[in-house]
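Left out: one protein chain. Kept in place: all the others.
Chains: A and B, in written order; residue numbering restarts at 1 for each.
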Amino acid sequence: MDRYTEQRLFGLLARGAAALVVAVMVLVISVTIYRGGRVFLMDPTIVITPPGSRYMLEGDGGFLHAVLGSIFIVGPATIISAVLAVSTAIYLQSDYSSERFSDTVNMFLNVLWGTPPIVYGVFVLTVIIAIGARTSMFFGIVAIAIFQYPIMTRYTDEALRSAPDSVKEATYGLGATRFETALMTARAALPGVIAGIVMGFARGIGDAATVLFTAGRSTNMPAGPFDGATTLPVLIFDQAMSFNAEVRSHAYAASFILIIAVLGLILVSKLLAGRYARYAPGGRHS
Amino acid sequence: MTTNTALTTKDLSVTYVGDREVEALKGVSIDFSANQLSAIIGPSGCGKSTLLKSLNRLHEIQPNVEISGDVHLGDQSVYNTDEPVPKLRKRIGYVPQTPTALPLSIYENVAYGVKLHGEYDSKNELDALVESYLQKVNLWDEVEDRLETPGAELSTGQIQRLCLARSLAVEPDVLLCDEVTSALDPISAESVEETLVDLKEEYTIIMVTHSMEQAQRIADDVVFLYLGEVIEENDVQTFFQNPEKERTKKFIDGDTIVEYDESDDDSPSEAVPAER
Partner (left out) sequence: MGGSTDSGSQNRLGRRLLTERVSGYWLQGAGYFAIVLFALIVLALLYQSLPLLSEYSLVQMLTSSNWDPAQNQFGFLPAIVGTVYVTALTMIMGTPIAILAAIYIAEYAEGRTKTLVSSFIDVLAAIPSVIFGLVALIVVVPFVGDYLAPAVGSSATGLGIFTVSLVMAIVVTPFMISLSVESLEALPDELRESSLGVGATKWETIRIVLLRAAGPGIFSAVLLGFGRVFGATIVPAMLIGGQTHLPSSPFATGQTLPTLIVNDFGELMSLPLTQSALIFVGLMLIVVVWLFNFSAMILRQRLQQRWQF
């Protein structure tokens, strides 16, 4: 094979690979939207109807419990995780940390980022066992917050690093303290910071493995923070393997809601991120 | 001119058609003489790099470029041809502004092009080739005992000479050099300049430079490019001592600031195509 044939061949292969990936993705999204959308549009009230007493067996009622569970678990988790992540990211900037320290922390953040979500679930479960508690919404929040923390920290750190140095210099020049300067830098990098938080939110709302053993697989409406709860991904996971067609169809409807929520959030994040959409060497993103 | 012509451009125009249209070259016709060192000078953003890259179609790696006119290498057309572009580029080599070692060993850097074109019969021949080209750019003595180390571990000046060796190893007819000394310290720059002067015995060299002193020191011919047009093309003596055009004179006298004022803000810049 001569050089030019080889060049054409691999050009085609690269094109083909990209087309394949895009095609598969279009398939996944359209199947979800088509099948889920059909179930959802036939009876949109299932989203706001509480589950019946035999919901997981016969699909009576709706899955409001999982919708609310997702909101009540991922919402607070995102807030807690965002506060922690932004603080960590500020501390990793050169004003507070030596390069060596921030390298070390980054190494741990990398490991945490690569840690399978189920490990966080099991970790929180060991805590639950140790203090003799039961699975509940509260522990779901803790597990999701831990899961989101490395993701958000990465993004925030990245955004802060790309804030112009002149902001820092100008603020110090006015006699600001380190903390005041840090706040100003965070403000300058706000779109990137918010993009990171929204991305963390999107990842949190889609994860099932962390919630499975921490908030439980409750089929009742959430009653309080120390009561069992469930989220949409866990619900879909449980419903998907049901033998009842009605229950399975609810899984598609729930996927429809979930994919719309996640795509919407990511779109918001991308729009906000704009020029902050680049990541540091060794950094990763979803 | 006494020597024969190696490379000719005929009414060469290059337009960047990105978000806004920028005419980088407006109908440039130049004859570059064989075995001479031709320098292209002009204020920054006048299209020097564009001209150089369009001589071997390297600008094509950027999207949104439109070109008209033609370039001839001897009898061979560069644009209206069925010959694969790589074959053309083998005959018209290019050395970029930033000293760039390929992610290969010193040896493999020099052997890179030779291996691609398969122009050797045995390992010994290749070894000999690599040695001779490293000799030619005066690098052999410095790297002789560490040919297997990554090329990037050399100093910038050494890397630039490595780049020269890499380009020469495929035996081009013409060598295009884009401000090859601008990223170097004065001492390395001097040694690269000396190498270039030695090389013009065997090759046609076309170099872009922003330094008039450098053009005066080493060039035989000078092309003055201004806002995408050739203002004057002359041998180095005439160009600097007795220029034909008023604008050349102004430029030589260091009147570049006036030149900028005359130009509108949309003057084409070498950085116009979005960086990849």
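Heads up, the rule we're going with is that a residue touches a chain if its C-beta (ideal position, glycine included) is under 8 Å from a C-beta of that chain, and two chains touch if they have at least 3 such contacts.
Every value quoted in this text rests on a predicted model; they were computed, and no experiment measured them.
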Full-complex contact with the absent chain, from A:Thr78, A:Ser136, A:Thr153 or A:Thr230: A:Thr153
Per the touch definition above, residue among B:Ser54, B:Ser167, B:Thr181 or B:Thr195 touching the missing chain: B:Ser167
Residue among A:Leu92, A:Ala195, A:Val247 or A:Leu272 that touches the chain left out of view: A:Leu92
Absent-chain interface as seen on chain B, which is shown: 53, 56, 58, 61, 63-64, 84, 86-91, 93-98, 100-104, 112-113, 116-117, 150-153, 163, 166-167, 169-170, 176, 275-276
Residue numbers in chain A that touch the chain omitted from display: 3-4, 6-7, 10-11, 13-18, 20-22, 24-25, 27-29, 31-32, 35, 84, 87-88, 90-92, 96-97, 101, 104-105, 107-112, 114-120, 122-123, 125-127, 129-130, 146, 149-150, 153, 177-180, 182, 199, 202-203, 205-209, 212-213, 233, 236-237, 240-241, 251-252, 255, 258-259, 262-263, 266-267, 270, 278-279, 281-282, 284-286
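Keep this in mind: only the chains that are shown with their structure count from here on.
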For chain A paired with chain B, centre-to-centre distance based on mean C-alpha positions, whole Å: 51
Chain A-facing residues of chain B, complex: 84, 86, 116
Touching residues (chain side chain A, partner chain B) in the complex: 3-4
